[in-house]
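Notes to accompany the following structure.
Note that one protein chain of the assembly has been removed; the remaining protein chains are unaltered in position.
By letter and in written order, the chains are A and B; residue numbering begins at 1 in each of them.
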Amino acid sequence: MTDLLITNAKPYGEEAVDLLVRDGVVAEIGTGLTAEGVGTLDAGGHVLLPGLVDLHVHLREPGGEESETIETGSHAAALGGFTAVFAMPNTDPVADTAVVVEHVRRRGEEVGLVDVHPVGAVTTGLRGEKLAELGTMVSSAAQVRMFSDDGRCVNDPLIMRRALEYASALDVVIAQHAEDHRLTGGAQAHEGAIASRLGLAGWPATAEETVIARDVALAREAGAALHVCHVSSLHSIAVLRAAKAQGVRVSAEVTPHHLLLTDGRLTGYDPVNKVNPPLRTGADTQAMREALAEGVIDVVATDHAPHASQYKDTEWAAAKPGMLGLQTALSVVIHTMVEPGLLDWHGVAQVMSERPAEIGNLPDQGRPIAVGEPATFALVDPDAQWTVRGAALASRAANTPYEGMRLPGAVVATVLRGRITARDGKVVA
Amino acid sequence: MKHLLSIADLDAATATGLLDTASRLKDTLLGREVRKLPTLRGRTVVTLFYEDSTRTRVSFEIAGKWMSADTINVSAKGSSVSKGESLRDTSLTISAMGADCVIVRHPASGAAHRIAGWADKDAGTTGTHTSIVNAGDGTHEHPTQALLDAATLRERLGSVAGRRIGIVGDVLHSRVARSNVLLLSTLGAEVVLIAPPTLLPTGVAEWPCRVAHHLDAELPALDAVMMLRVQAERMHGGFFPSAREYSIAYGLNERRLALLPEGAPVLHPGPMVRGMEIAPAVADAPNAAVLAQVRNGVHVRMAVLYHLLAGAPE
């Protein structure tokens, strides 16, 4: 069942080869390979990448099943080329106990399309007041390796200090949603010319930058691993660069939408463009692309945030922030990074698979395409073009900001440990 | 004109056309015993207010009634809104009942844009047509207030083009200021915003106006000054230290009134906080155009309804 012959695939876009998979592991790589009684995948000369790993998704289960479930989210992930995702804990109930994280993990396994790794809450109820039982979640069946209060910032510096110190002994990473809530009260949009004209309360870039600056100092002193979620402001880049130069164990992610979209889209007040942190300026998107190419930003993570229409088809202020991302992420990265020559396919593999797996502490994801390694792949047709239709995406919700947009690159197939999970735009159950 | 959502949608010719209509309506009705025109007979105008505003709602209601439209007031309180119905469902329900025009006041910026978008989408399937008028949305815009201010300035100054108009106070939270900056600059005036930096939005540098922080220095060169309401509770947000200090630095008192050129009109969108941004003696001085603004408000809103509803639907 997990034996597979993949023919005519170009690993990282290089020379076409055949790969023979036995028991989910690459057994042989060569040309003209044959095997009896084994399923085959004709790769059609497309680009083979290690399966994509997303450090930041919201699967909404439990509690938000009207917007997404672990099943529908797994479908979207497989179709987007992902083989592992990290599910954020802002569910209802919050994933701040072993019971909840184990439930998420088990549901992911039952669906079986993508490795679903629950992210545990840093503080109970995401309230930022008291540490959740990190150790219990680490040693639970869910084997939590990342903690975050995402959606909320661990705003209290003392709580953040304790979290980092405590995490350092558990060998887990604290992923911070960097937003000083005192500076973003009522914020609705990037603080700048457009928000001021639209009368939307501003989310200043300084609210992100100052928390990152504080946290890298705390991480340095604690000797802990800090991951910065969804960096959005160009000013944050300098802070991250300096911290990395000092040897602080800090990593950072950028979302596809912060690579492509700007606050210019807000003028019609369509809340599909409402997201936290907000869409910023063209200068910011350009800085994000350069920082990702340079490595100051380590990875792309989607912040896939489904919201049912009743949460989006409202006035701007009432709408929930967030946008779909799993099925469009690779295309946006191709458009913003590969096409302008900022990343090659090795680079894409690094920012969307290898480095995320490393940060998330996943030993069998983001591995090289080589003999003896897990057969976990995304097969990509870089020349394909497609038009995004929210209603056609696998997620329960349809809140894609790319509606009607033509994007390059399509995931032809996704393979998880030798098993095809998606092929030609359809989930293989 | 299909909707009136933002002053940004009006070019100089359209804005001037509205003001001309307003002034002719005013002349037409002046001194008449029967203040009723048959123009909008059979048209239905609904005011949908999610915020209390007697002033604006009554002004629109009188405007509609003087044009013979059937005017119905829906207050968010006591309606299905309090049952948790969405803005989309409420506004589409009112359209479906046959409203030709819905006048919306809502605390969320962009609410009127959203309602117009839903109405247009619905019109595409049902063939009904509802015009939406923004009667104040959050801290975004209040287009008819800017139009009535411009009408008042035209009356007092003869024209708006080439004049220098100061807007003083809480620009950050003011939809009146946003609409006025756009309209007055479109009509060729020079606009100066005068406020402490804490009450100016980030990004104001890209607005079509100049920014200043010292009121005394600007007053002698202004042709007119517009005082914005400053809510005392803003000091709790740290926007200024105290009502007293604000009043000292930015309040229009009699000494400052004397700095203005003689007869320069003083506008205020109301309600005034006497003793805060405007001294009682200034509010009652001959320069004060506050009641003229209110009077012009009715004619400007009649003009808006006329331009939206009297002609064939677009």
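As a convention for this text, a contact is a pair of C-beta atoms (placed from the backbone, for glycine too) under 8 Å apart; a residue touches a chain by one contact, two chains touch by 3 or more.
In this section, contacts and distances are computed from a predicted model.
Peer 1: Tell me the UniProt protein name of the chain this structure doesn't show, selecting from "RNA polymerase sigma-70 factor, ECF subfamily", "Bifunctional protein PyrR", "NADH-quinone oxidoreductase subunit M" or "Branched-chain amino acid ABC transporter permease".
Peer 2: According to UniProt, the chain not displayed is called "Bifunctional protein PyrR".
Peer 1: Considering the full assembly, with which of the depicted chains is the omitted chain in contact?
Peer 2: B
Peer 1: Sort through B:17, B:107, B:203 or B:270 and give me the one touching the missing partner chain.
Peer 2: Checking each option in B:17, B:107, B:203 or B:270, the one touching the absent chain turns out to be B:17.
Peer 1: Per the definition of touch given earlier, which of B:39, B:53, B:73 or B:86 contacts the omitted chain?
Peer 2: B:39
Peer 1: With the missing chain put back, which residues of chain B would touch it? List them for me.
Peer 2: 1, 17, 20-21, 24-25, 27-28, 32, 34, 36-39, 306-308, 310-312, 314
The definition used in the following text is that only the chains that are shown with their structure count from here on.
Peer 1: What is the distance, in whole Å, between the centres of chain A and chain B, each centre taken as the mean of its C-alpha atoms?
Peer 2: Centre separation, chain A to chain B: 45 Å.
Peer 1: Taking the complex as given, what residues does chain B use to touch chain A?
Peer 2: Touch residues, chain B against chain A: 86-88, 106-111, 113-114, 117, 137-141, 175, 178, 201-207.
Peer 1: Can you check the complex and tell me which residues of chain A touch chain B?
Peer 2: My answer: residues 188, 191-202, 204, 268-270, 310, 313-318.
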